[in-house]
Structures are given as C-alpha cells and as structure tokens.
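Let's look at chain A:
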Amino acid sequence: MLLVIVFSALAVTALASGIAVFRVDSMARSAYALAVSFVAVGAMLLMFDLDYIGVITILMMVMEMAIMAIYMIMFMGMNPALMPMSMVHNKRWSAILAVGTFLLLAGGALLIPWPARNGSPAADLTASLGEAIMGSKMLVMLTVSPILFATIVAALVLANPRGRYDRWGDDLNRPTPDDPQQGGLGR
Partner candidate 1 sequence: MLSLVVFLPVLTAVFLVVVPRVPDRAARWAWLGIALIDLALLVGMWIAFDSPKPGDLAYEEQLQWMPSVGSSYHLGVDGLSLPLLTLTAVIFAACAVYALRENDRPRPQAALFLFLQSACLGVFAAQDLILFFVFFDLSLVGMYFVIAGWGHGNAARSALKFFLYTFLGSLALLLGFIGLYLGADPHTFDMAELAQSPPFQNSPVAGGFVLAAILIGLAIKTPTFPFHTWLPPAHTDAPAIGSAVLAGVLLKMGTYGFVRIAMPLLPDAWRSWAWVIIVVGIVSVLYGALVALAQTDVKRMIAYTSVNHMGYIVLAVGAAGVVSDSSAQAQELAVTGAVVQMVSHGLITSALFLLAGVLYERRQSYDLNAFGGLAAPAPRYAAFFAVAAFASLGLPGFSGFIAEFQIFAGSIGTVPLSLLALPGILITAALFLLASQRLLTGKPRGLSTGFSDLNTNETLSIGSLLVLSVVIGVFPRFLLDIIEPAASVVVNLVSR
Partner candidate 2 sequence: MTLQLVLIAAAALFCVGLYGALSQQVVVMVMMGLELMLNGVILAVTAFWWFLTPIPDGQVLLLVVIAAMTVEMAMGFAVATLLHRSRGSDMTDSATDLTG
C-alpha cells in the first residue's frame, strides 16, 4: 500500500512537472521542470529495484538539463529568467490529439487482458544486465558504439561551421589556427 502511495506521489510529481514544462514562462524553467520529471521517473525505477538504471537516468537527465540550460543561455543568447515565452500554436488540436492518444493508450492499458507474469526478476539485476550485455544482447551494445561515434561526428559537422581546413588552412599547415576569436587549446 505504501508502495502505491509513494509511486502515485512520484507519478503525480512526474506528471505535474511534465505539464509544467509547457506551462512555465521561460525555457530554463521548462528545462528544470523536465529534470524534475525525469528525477521522479528515475525514482520510480528505483522502486522497481532498478538501482543501476534508475541512477543512470537521474544522473544523465540532470546533466542533460543542465546542458540544455547552458545551451540556451550560450547559444540562443536568451536571458532565461526574463524571456516570457508563449511560443505555441495549434493548442487546441494538440490537446485533442494528446488526449485522444492518451485515451487510446490508457484504454488499452486498462482493457487489454495482460498475460500473467512470466518468471521472476533475477536476484542481482545489475549482474544479469551485465551478463545480457556481454552475452545474448552483445550485438546491441556493439551497435550502440557506432551510434555514439556517428553522433559525435554528425553533431560536430552540424554544429560547427568551421572545420579543420578553416582553422588550419587547406593543407593543415598553418602554425596557429585561424579563429575569429583566438583562444582554446593549441593557442
């Protein structure tokens, strides 16, 4: 019973902060609200004994939201606290669609005759996860690495307008990089 109450509280927190993401009037606050939502979900994960993943989730999301906040300040040049934000469109249809989807999914959740639990969780969940990663699901993790590699390359290509040839010359033989604002490594 206690579990249910705690869970419900977390769920309400997650949901409420999730809603807050789109209700607060600045992007930075949205980011914080989102972080709260993730932390709540991470906590729920912990409730299901998923210590490892739950912690990962919380850590990663807090970091990510911090980055997001910084990103917005640095790149967008916005003062997150002061910019009032009402950049929405199509509110009504969005709401209708969201509610419709919710009804569909929730209806499914309630009405579908879910099968019985098949087996029980391993005693040491983290260990079993490690075994799976190094065992039956090895390929999955093998493929995640090129994804990360690709992400690095792709993100840099997109985000950075100036490549090595801009900085070091076409033959990469410039003694110092040619940057609009000198600084950084290799100065």
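Assume a contact is a pair of C-beta atoms (placed from the backbone, for glycine too) under 8 Å apart; a residue touches a chain by one contact, two chains touch by 3 or more; residues count from 1.
Keep in mind how these were chosen: all candidates are chains of the complex that A comes from, given by their letters.
Because the structure is predicted, anything quoted here is derived from the model rather than measured.
A.B. asks: Taking the stated C-beta criterion, I'd like to know which one of 1 or 2 contacts chain A in the complex.
C.D. replies: Here chain A touches candidate 2.
A.B. asks: Over in the complex, which chain A residues touch candidate 2? Could you list them?
C.D. replies: Chain A residues touching candidate 2: 3-4, 7-8, 11, 14-15, 18-19, 21-22, 27, 30-31, 34, 37-38, 41, 44-45, 48, 50, 53, 56-57, 60, 64, 67-68, 71-72, 75-76, 85, 87-91, 93-95, 97-99, 101-102, 105-106, 109-110, 114-115, 117-122, 125, 128-129, 131-133, 136-137, 140-141, 144, 147-148, 151, 154-159, 161.
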